[in-house]
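Supplied in structure tokens, the structure appears directly below.
Yeah, one chain of the complex is gone here, protein chain that is, but the others are all in their spots.
For subunit A:
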Amino acid sequence: MNGFFDLPSDLQHSYLGLVGLHLREALLPVLAGLLLSLPIAQLCVRFRWVYPPVLGLTTVLYAIPSLAFFVVLIDYFGQSETTVMIPLALYSLVVLVPAIVDGVRSVPPETLAAAQAMGFGAVRRYFQVQLPIAVPAIIAGLRVATVSSISLVSVGMLIGNQGALGNMLYDAQIYHRPVLAVNAVLTIAVLGLLADAALVLVRLLLTPWMPRKGAAR
């Protein structure tokens, strides 16, 4: 009962169950954020004037406390995972949209001119040239968004048992078991590091074309 990984029964999950839940609640919003950001970023690249207001909007969204979101969203989705994940997805936009815009804009103008001159249509040029070259910038954005999302999930405990590992913090308080808090914080930190390392690996696999440090010419 008092082992490091033994959890109070009101959490309704084993330790590993909570880890799985935490990852799902953290990563699904980032994925949704990415799917949302791609078309938004493309609009911002295509119509330059769209970018500043979009940037302002994402910043404002990020500034809204999650509690405020919960108050509104509970009316529609109840005290559910969805209510926790929607604000997280919106928060990720503040990092992902600029990352993708910068990535797509970083494609050298002569590369774009060459693509145009060789007869790439706009769609083909986006998927075969701009997006692949933006991958390093997009993954850099995903790393920040993912780690921040993993840490933010904990606030879900505010609406009753929807904070995954964050719920352990609450239990640590009411049961006077600080070790639960230590466990939660350490686990969240390790998950963040692992997710970050996984994204670095994905980038290495997707971009064999990037200069490596110390690589011979």
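The rule is simple: a residue touches a chain if its C-beta (ideal position, glycine included) is under 8 Å from a C-beta of that chain, and two chains touch if they have at least 3 such contacts; residues count from 1.
What we mean here is this: contacts and distances are computed from a predicted model.
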Which of "Ring-1,2-phenylacetyl-CoA epoxidase subunit PaaC", "Quinol dehydrogenase ferredoxin subunit NapH", "ABC transporter ATP-binding protein" or "Response regulator" matches, in UniProt, the chain that is not displayed: "ABC transporter ATP-binding protein"
Which residue of A:16, A:117 or A:205 touches the chain not shown here: A:117
Positions on subunit A where the hidden chain makes contact: 108, 110-111, 113-121, 129, 132-133, 135, 207-211, 215, 217
